[in-house]
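Data first, discussion second: the structure below is written as structure tokens.
For this depiction, one protein chain was excluded, whereas all remaining protein chains were kept in their positions.
All chains are identified by letter, namely A, B and C, in their written order; residue positions are counted from 1 within each chain.
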């Protein structure tokens, strides 16, 4: 540790302790954010007459240089530094000397610097994740469009429940993902600028906090300065959102893994997303789906990590705060990768419609349709449920499909079990038990009736477009803010 | 298990298996919600011409009866039933027979019933928790108002950081709690009605899902029927929000516990919220604070519980879903209790202002004020930081307070360490190192400058009032909806 | 709070604060343990000449009375008390007065009392859980014995991997459960007596700590008194062990749920352990398995709960420690219930051997057998893997089973892909691809070769018997210790 800050401490730090304390490895991702944040701060310092134009020029020149070197991959973070903030300051001081360079962080502490950098980073990545969620939603909508009338057994308890369609299944996750998106966008709105909080209690310099916030594209500041340096709820909220995203992805993965089994045979993951075995040459494993499912554990774990760190942590900045980075980086990477991969999997997924239809046709899942039909014939639902339950039991035991059921049987069984005369025509019976007809018979909003599916797809496409428009607008807004800031820097340098 | 549904299954269920599967113990809290939901559903059934007015009358009469008996504590949930839904249906059928009573759940499954009940329950409790958060915010504001100029050392790394005030500290948590409140209100908006989803794929009856939603005070429905019965992200989101609330409460608790120690002596928990020892008669333990801190673990654990349950759970309803209840009940109870208790603790907290001032006056926390002052005398911040670091080191080693520092010393040390001539008058020096003056010197938004504190208190009071108004409005809206529904029931009964 | 300890505190405690602080609801389970522990302590006090025989007699008489009333369910814990310790002391003092009754806890604090009670409780339950694990192992062994040659496809990635047997599958979990048992027995050995640690730093009375330990059946004491009252690693270890047990049970549950699907059709959960649907009369849901899977979340959550509580908790006793009880109670209850239920499920599970054989016969899972056979014909394993991979791909694409493969085909394909002449006779080919023969061909220890399965079953039965003998011995030892202690109490009373 070269130690620009260690004037107060005598002995040099122990080498392994130094490595242990350094966050430099985790800091690569935020170097540019740190430089940009510093530029904004120093411009404000000048505008508030805290530093001279000349000093500002020198500072910005060296920062701009570092910015360029970094983008061109011509400079690396030196592991001898405690963190990125020390590295940047050291760079500037080496370039322009302590007398001027030492003004870089006037009215500013690493505590508010890192709190800023993390938020800038999260802001950028939440936009990226939002885009990826919309991409996945779009692919689900496309696939649902192709399978809007693909008859399929709907499962509850992994048993045949009710006839539905594959499109209906896919659409259920567009809606879950829209909620994920909503949560992420709301989390996003709470990302404000902590800059100007200084160590924890503000500064005697007349820093204009809203000014730096605006220069960096934030709508507001984290006002209370203790709150600004001490709180990391935005990080916990971010990872909470991602944990729920992963929960949803893990469920889709589980479904598709089960449906990829030979026994189900409903879907096949494209070779691009599969792997085989080193010893069993026949294997085609839906490995990417398994990994998505497995990586859910990591994001859950990182949420616990963050919650644990901040459980009963004394207010103020503590070095425990430094441990916020890894769980953020890790969760964001995993969510981004998994969203991208799942989008590819769904896009290229082979859906075996025939197999789905065959299973549906031989299934007892039509029992509920029959029960509802018999209600229309005059039974109360519970009576009908009992009667159909009785029939199904009989048929299951003798291994017969409900397709063998005749109107006569129903009349007989109805008399036997309920003492009631129920008449249903053969035609009605056939229609009721035909899975394709079953879908068409659904009358409720949100059901797998193919017309309803089409309506929902259209509606969600519209929604997705609106969200994408909104998102793109926000991303462009930030890009413009950055362009403007860098132009301002250039103008000061010249 | 009396088994109104078990027509399909032969052998009676094993006794311990029956107890194992039953959720009846957890269902007490949602019985009324279930009854109300059923009333709404059956009124809709009639309005959609699915059941007759006469049948509706009979059904509502028995439901109304059950509702009344329950409120009067004259009926209990029978542990022989699988769940509350079976219990209610059984009650109705026993009262009015299967022929009519059996129509109770036409076009409806336990899957959408429980999904509804949980949301009604969470909706009610989120309002309660919101109110409690506002209560705590208000008390923090009051206490901050009393201590807006109570000088105190601000800690980072539990070391003396920068001079601040107790009011400033308290305010930092009003802001964190406002964010908690925001998250809860947003979570609240996602609570829509799943009713009409039936088992998982809708119904062939023309159920009007928006109708029941409106009757129950929901603004919208969870449209896709698979999503409606299969998703529990609202529960995970609820507990995530509460985990963050508890994280904040645990940090306040930790601060106050440390500050209650003899060594700090900053605050004293009122006897009402303290306990003593069975063996050490001198003890006065801040036990309620410790419990709040400890109970944080439970809410974290319940979040992990829920996330684990839904990790890779196949889509559809599975009995795993039943395990959603306990973590919700438990987290909500804990959050409500802890918020209430902490509000009481803060309200009655004794603040030892003298002790805080003494520590601040003897502290080196003024070093940053001095460093900033010396910047105004011409040093760059890093130079100033080095100079003051050098001085502090000297003083710490010789055990002297900074109050002994003279302008002469500064001139000498400045020359020695920086080779620079720095002049600061004795008066300036005294003012700079006086903690009360230090507070007044802060110029940044969100700082502990007493004027700024007052401004923030005023602003947060306004915000709190607005939030409370909004919340009260929402609670009243729901009450009106319920009144209307019960009046509608009465009109059908008569 | 009646407050036998509150002499130091002035104001009476706030009512809701009192309820909040009280652990009395959780204390029911340890009342007897607390009474027994107190008896042992007071006998020791007398033997060490700290209290007189007469005082001891009075104390033991009242404790014995309370013990009897409790067992006969004639007395209840009063929620007005802070905890069980206060309740017991209050009972004694009310009976025999403060002058003598006040000696009850000489040299003893609630801190070491509760640390003792928890360990006695955990000791008892770990024995119970150990017995249940052995019961489940025994049922698995029985079922494995019935299915030692039941051919079945073994899955990896839920794809057909390698031919195995259902017995082999079941045995894999006996071994996992034996490891669970080992961990629990080791955890058990670390349960020593903390009694005599007093508040945290021992006592000036000559308490004989080994004496009370022996009276209560402990082999040793938790020696360092701070460690004795401050540590709860035994609780974390207990719940860690149970979390791993649940992890194993959840995996068995998942397998059986998937295998219960119509599509797999391998097993059927007996009606006793199944439930049906309120709306879909055809359903037979493996609900108990789903609940076991779901309840895994709770135990995981409780582990996180405990870990969170003790994360960075200051050494010594804090009221956070009180929160140790619920996660222990909860995890232990769940593990016990789930073990019992799963044992019943396995015992009554219907195994559809024909279906398993059919799937195996039509599967490509024999590919690895073929690959190994071709190695014996002169190919290197990787060559053979490539050749068989090539063949399988061809067959999968044309939808043909490997049963159609001829020796001629192999010769041709081998030439085509490897440029090698490979001869395998039709007979060898048939034998290689016959799943029953495949099992018999396995030569490795731990494989599903039916002979190997039988050997393993025999071996595990022996192991299980030994473990049960050891466990029974330990349980009886403790029973004897208790008998002896109660006889000692009786002898003092008379």
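The definition used in the following text is that contacts are C-beta pairs under 8 Å (C-beta built on N, C-alpha and C of every residue); 3 or more make two chains touch, one makes a residue touch a chain.
None of these values were measured; they are calculated from a predicted model.
Touch with the chain that is not drawn comes from one residue among B:77, B:226, B:239 or B:304, which is B:304.
Summary of contacts with the chain left out: across C:87, C:155, C:218 or C:273, the touching residue is C:155. Of the listed positions B:277, B:380 or B:414, the one in contact with the omitted chain in the full complex is B:277.
Residue C:99 is the one among C:25, C:78, C:99 or C:408 that touches the chain not shown.
The hidden chain makes contact, of the residues C:30, C:116, C:280 or C:304, with C:304.
Touching residues on subunit C toward the chain that is not drawn are 4-5, 7-10, 89, 93, 98-107, 111, 154-158, 161-164, 168-169, 171-176, 179-180, 182-183, 186, 190, 196-207, 209-210, 221-231, 233, 236-237, 240, 243-244, 247-248, 250-255, 258, 293, 296-297, 300, 303-304, 307-308, 310-319, 368-369, 372-373, 375, 379-386, 389-390, 392-393, 438, 441-449, 452, 456. Although one chain is not displayed, its contacts with subunit B can still be listed: residues 155-162, 257-258, 260-265, 276-287, 290, 304, 307-308, 311-313, 359, 363-365, 367-368, 371, 381, 385-386, 388-389, 392, 396. Seen across the whole complex, the unshown chain contacts subunit A at 4-14, 16-17, 20-21, 82, 85-86, 89, 105, 108-111, 198-199, 270-285, 287-288, 290-291, 293-298, 300-309, 318-323, 326-327, 337, 340-341, 344.
In this text, only the chains that are shown with their structure count from here on.
Averaged Cα coordinates give subunit A a centre that lies 35 Å from the centre of subunit C. Per-chain Cα centroids separate subunit A from subunit B by 23 Å. Residues of subunit B in contact with at least two other chains: 4-5, 7-10, 89, 105, 111, 198-199, 293, 296-297, 300, 303-304, 307-308, 318-319.
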